[in-house]
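Heads up, one of the protein chains got dropped from this complex, but the rest are sitting where they should.
Right after this comes subunit A.
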């Protein structure tokens, strides 16, 4: 147990450098901070905590086995992730900084505009983080397939967190290699005079966009799927129910969201010059993801129905879960608006997009992480935290994120 415990704790403790500095500086500093903020939050906060931390701790527990299938691979995953974090920090601190945004579009990220260390370090860092994720995901997939109780496809057996981590692992194993390919092409362009992204040599910057977003869209579902599982667990405990309402539907919805996430990457590229029928397809496909997501929200509402809630007696993690359902729904609805190619002429690259993804991430994934943390805190440590302090944590965060991100819709 202690091996698993140590591994998962080290994952959970990677909540570092989560927010950019407060002082404004002109020049590349702002862009560098913004890029680092995105990389840190996505790759070193949400992913290690929800996938590495929760996965390592709970997959063995919930399938009632002793440890994951491949503990040494797990260990490799940890060290790769640590190394990746180190490289990313080096990238931030080296001359010039990472001024290209977390999406690293060439030609800006190519050698003629951002020469030298920072981008190369970031590319290697992402390669390592990718390998770490793939290793961990293979581990999860093998474990879940081999050591399940009963048949995998007898859906009513498995807890929701297992299902969502299963979906997350599939997404990781399939989409990270595409990112690795794009990154390798970028590295070749920068140092070996290739022209994958240079039009003068027959390449196309749009190639990077396709490769990156083919990874990038499943990536954001990777960030949110474990959160879905956590919320299901918290809510069914808060309502004193055996499992979440309609759990077969929930499992199908999670898998549906995971699968459909592969089909919609073009909605990040609506103004880049895609063909109009292509834009129409991506609009339709993106809108369709709203259906299973809505099913999940309604199922959660039905889970809440019939439970006894009160300010005084409810466990604090309930607040996080209810906050999640409401705020993630708002974020999802702004996502429905952004899905339309016809509106991207107004909304592309604007603060509306920033508002959308912060609602689903800072108020989706992060609420689930905090809620899960307080939910399982007595389980992990044997200590019970002071309820009023935990509630204060919730109230301050809730007020803070709403005041920060709601005005961005204008």
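One rule holds in what follows: a contact is a pair of C-beta atoms (placed from the backbone, for glycine too) under 8 Å apart; a residue touches a chain by one contact, two chains touch by 3 or more; residues count from 1.
As a convention for this text, contacts and distances are computed from a predicted model.
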Chain excluded from display, named as in UniProt, from "Origin of replication complex subunit 4", "Trafficking protein particle complex subunit 6B", "G protein gamma domain-containing protein" or "Cytochrome c oxidase subunit 2": "Cytochrome c oxidase subunit 2"
Identified contact with the non-displayed chain, of A:40, A:100, A:122 or A:211: A:100
Per the touch definition above, residue among A:74, A:168 or A:239 touching the missing chain: A:239
Hidden-chain contact residue, picked from the options A:90, A:117 or A:288: A:288
Of A:352, A:377 or A:398, the one touching the omitted chain in the full complex: A:352
Touch residues of subunit A, complete complex, unshown partner: 27-28, 31, 99-101, 105, 107-108, 113, 198-200, 203-206, 239-243, 245-249, 271-273, 276, 279-280, 283-284, 287-288, 290-291, 294-295, 297-299, 301-302, 304-310, 322, 325-326, 329-330, 333-334, 336-337, 340-350, 352, 410
